[in-house]
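Shown next, in structure tokens, is the structure this report addresses.
One chain of protein is taken out of this complex; the other chains stay put.
Moving on to subunit A:
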Amino acid sequence: MTVIHGDLSRETQFLQTVAKALGRDKALSVAPTRQEAGPPAFWREQQFENTQPLALFKTNLEALTGKVVIVRDGSEATNQIKLWLKVLNAKSAILWDHPTLRKYIEPAQLGVKAVFWNNERSREELIEIAEQSDVGITWVDYAIGYTGTVALFNGAATGRSVSLLPPTHIAVMRQADIVPTMSTVMRELLARCGQGNLPSAIDFITGPSRTSDIEMDLSIGVHGPVRIWAVVIED
């Protein structure tokens, strides 16, 4: 790692200025006590029934023009995706090389040219393929019921481009991984990775790409996908 010359003294000067503005001689080095953190207490303490996150997820994502189909197992999930690809008249798909996605989905059965995002190809090649693909298929580590959100974690086999560049994004998940709220994801993710080891990018996706910048007129698909469809496996 290169440190640009002069940065350390700039840093000291900067933090010193902030400390002085706060009426301190030097920057605070002991953690201040916090009374309130995260969401309000009532929100953290609320109880959700087992099926409620799924019901909420479906209602919320559908309200944002998404589709949610609930299936029993991997073969039903594969069939559902195959059906959607046909409806879209899709010729190609790019998929995360995620072990759980591979466990449930049979790429040879999809009826289109399917490429996996992994290090068998170069960065340039994969981005180009993702750009040209009709559909991107990802595995969802956590979905959030309350907002109809999918949380995607970037990694070697789970590139950001797959859920971003193609016009349609199909997200596959297990019902058990739909949690009620966003802070549940934050807590579990921190516990799982430890503070210094978060994925290089975490994307919370809630509906398709949209804008109202032209006369407040809603328009879908300005930069990212036009469609986000979800397959939920009950398994």
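Here is the rule we use: a contact is a pair of C-beta atoms (placed from the backbone, for glycine too) under 8 Å apart; a residue touches a chain by one contact, two chains touch by 3 or more; residues count from 1.
Definition applied: contacts and distances are computed from a predicted model.
Hidden from the displayed complex is a chain whose UniProt protein name, among "Aspartate carbamoyltransferase catalytic subunit", "ABC transporter permease subunit", "Lactate utilization protein B" or "NADH-quinone oxidoreductase subunit K", is "Lactate utilization protein B". Among A:A55, A:L83, A:A176 or A:V222, only A:V222 touches the chain that is left out of the view. Interface residues of subunit A facing the missing partner chain: 1-4, 7, 10-11, 13-15, 17-22, 24, 27-32, 34-40, 42-43, 60, 64, 117-119, 123, 126-127, 131, 146-149, 154-156, 159-161, 164, 181-183, 186-187, 189-190, 195-196, 198-217, 219, 221-225.
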